[in-house]
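Now for chain A:
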Amino acid sequence: MISFEHVTKRYEVAERPAVDDLTIDVPDAMVTILIGPSGSGKSTTMRMVNRLIEPTSGVVRLGGADVRDLDVEDLRRGIGYAIQGVGLFPHWTVHENVGVVPWLLKWPQPKIDARVRDLLDLVGLEPDVYDGKYPDELSGGEAQRVGVARALAADPPVLLMDEPFGAVDPLTRDRLQAEFTKIQQALRKTVVFVTHDIDEALKLGDRIAIMREGRLVQFDKPECVIAYPADDFVSDFVGSERALKRLSLARVAGVASETATNDWAASVPRSATLREALARILETGEREIGVSDESGNIIGSVGLEDVFAHFERPVE
Partner candidate 1 sequence: MARRSGVHKVGVAAGAFGLLAACALPFVVLRSSRIDSGVDLWVWQALPPWAVVVLAVPWLVVIALSLRDRRDRVFAAARGLAASAAIVVALGLAGFAASHLLPGAGTFARVSVGGSVWVMAFFGYVVVLSARRELEGAPVLAWSISLAAPVLIIVMLVTGWLDDLGVMVEYENQKERFWEQAAVTLLVAASAIVIAAFIGVGLGLLAYLRRRTDRAIFTAVNIFQTVPGLAMIGLLIGPLAALANAVPELRALGIGGLGWAPLIIALTLYALLPIVRNSFEGLRSVSPAAKDAGRGMGMSRAQLMRRIELPIARPVIFSGIRTSSVQAVGNSILGAFLGGIGLGFFVLQGMSAQSTDLILLGSISIVIMALVVDGVMRLVEHVLTPKGLRSKEANRP
Partner candidate 2 sequence: MTRTWPWRPFLAPTIAAIVYGASLFVPGLWEAVLGALFPDEVRVLYHAPMPLLVWQTLLIVAASSALSIGIGMGLGVFVTRPFGADFFDVVTDLSNLGQTFPPIAVFTLAVPLLGFGFRPTVFALTIYGVLPVLHNTIAGIGSVPPAIVESARGMGFTPGQTLRKVELPLASAVIIAGIRVSVVINVSTSTIGAIAGAGGLGAPIISGLANSDPAVTLQGALLTTALALILDGYLGAVQHVAEGRSAQLDAA
């Protein structure tokens, strides 16, 4: 849906381009993470999609059309946009903030009202409580949720998110990330997500584009980025705990084997990550533990061998 073709952005004052000959196809209905250190051009890249920044050369396409051929305001109204500072309008209520894009698109008021309530529900804010509040009455986490709701308001197929969970404490961020994953599973938007936090990238991304000094260094699935870093920069960036991070990406359900016995010293739910399973195995001192389903029934087992096998299996 979104593609960059030899896109370069050059600022007059800077010696090297902010984005340098970038070519990338952003897959539909997936979360594509743009990640890199500050100054790597990740935000610039994202902002060229809704033309907050215009490329110096090259073409950005949305659904096949060059974005420069589209009316800039129509283009932006058709793309969800959520940013780090959230940027809620302080003089408007939560309701007005969430309904701003539908209002710009001239939806009838009753439709806007209904939509805002649905969205507040979706992001886990009780509509009756939050509808009339002002931004300065919200906690950081609540404001971020409103920001996400606002980006989703007109049901845009494409969502641009620039560190949308950047300004909250780690606990709140974990919760927001989990909820975002849930929402994305339901809505299947094409998301371009900028972050500098590799853990967030691995947790949320279907694809990860690692950028450095305006260039694309690697564009891959998260597990491939961990398993086969393109160069030293990527492996440094992904960090020393690569092996463990890789375990966090796989679910127990994928490696568990069926067993006859139900008699295990301990068990983990099948939705747990391999990292959690390994921790549980080491804790109990057993070689193998049970795997349970959502209702707690043992449905199989996972052992040390399964965990090790995960490393040996080539990533497809």
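Selection rule, in plain terms: all candidates are chains of the complex that A comes from, given by their letters.
One rule holds in what follows: contacts are C-beta pairs under 8 Å (C-beta built on N, C-alpha and C of every residue); 3 or more make two chains touch, one makes a residue touch a chain; residues count from 1.
Nothing here was measured: the structure is a model prediction, and the numbers come from that model.
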{"item": "Complex member in contact with chain A (any copy), out of 1 or 2", "value": "1"}
{"item": "Chain A - residues contacting candidate 1, complex", "value": "47, 50, 52, 72-78, 81, 83-93, 100-101, 104, 134-136, 147, 150, 160"}
